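Report on the following structure.
With one protein chain withheld, the remaining protein chains of the complex are depicted in position.
What follows is chain A.
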Amino acid sequence: MSDLRTLYDAFAELERRVDAAATDVAPIVRPRRTARLVPVAATVVAVAGLFAGAVWLVPGGSGTPAGPPATAPSTTTARSQLPTTPDELIARFKAVLGDTATFEATSKTAVPKSSPSKGQQPGTYPSKNQQAGTVVLTAEPGNPDNTVLISGTLTSAGVTGGFGLTVHSSDSEPGEWCRLSRTKDCDVSTLPDGSRLVTGTGRHAPGAVSYMACLVRPDGKVILLSVSNQEDPGGAAIGTPGGRIYASQPPLTLEQMKAIVTSGKW
């Protein structure tokens, strides 16, 4: 007979396998299956008219050590252009972190801004490698409306945890991020420049702690940072265990995270 620990090991191994597979370039959103039954060429044309919201998963990058030591993050009201590609985001995050922490980005994603009501977006097109009926919309580098996400592990003061960093444009209310992240103690404050700073703490599983800090600038740009003491930076965002626990606490404090998302180096 086995025990539950073996079942959890099996779950963890399955997660590892799918995470490894996720490093392959693959379409990640597909329209309804019925559309896949028509011939490829017709499908591409038909679906392109019906469906404008697919995304492209960029394969995970190699190790990404943080940059050289720098001064601690500082708060400013600068309105710089945020990164539009994962590699740009990695470079900017290094600069912002300075010597606060090092990180390794194991997943990099770029998503074109789209919504059902806004139709086909400029700079998007079907991929050459698509499957029948699949329309892949590729985030166009340089498009300021791209949603860019990196995630992986982050280490500070000898403590390692998971992290996720997203920059995008949004008109969503800051409180939505607390709801989606299932964080408690959601705190929303308004900074002197009109930006809104949202923070929250999540405890989604026994021993798991996740911090979330989100800055919504007056120009609609959002910088969202999640740090956890476990593999999944968002913790058990959909009720999943969230991976193994690295340490008793996340590698950054909420105060450090506030300083990071409000840094003038963005």
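A few notes on this one:
The working rule: a residue touches a chain if its C-beta (ideal position, glycine included) is under 8 Å from a C-beta of that chain, and two chains touch if they have at least 3 such contacts; residues count from 1.
In this text, contacts and distances are computed from a predicted model.
Name of the non-displayed chain as stated in its UniProt record, restricted to "Cytochrome c oxidase subunit 1", "ABC transporter ATP-binding protein", "RNA polymerase sigma24 factor" or "Xanthine dehydrogenase small subunit": "RNA polymerase sigma24 factor". One of A:92, A:168, A:217 or A:265 touches the chain omitted from the figure, and that residue is A:168. Taking the complete complex into account, A:107 is the one of A:84, A:107, A:210 or A:262 that touches the chain left out. For chain A, the residues in touch with the chain missing from this view are 1-11, 13-15, 17-19, 21-22, 26-33, 37, 51, 53-55, 57, 107, 109, 111-117, 132, 134, 147-149, 151, 164, 166, 168, 170, 172, 176, 179-180, 205-206, 224, 232, 234, 236-241.
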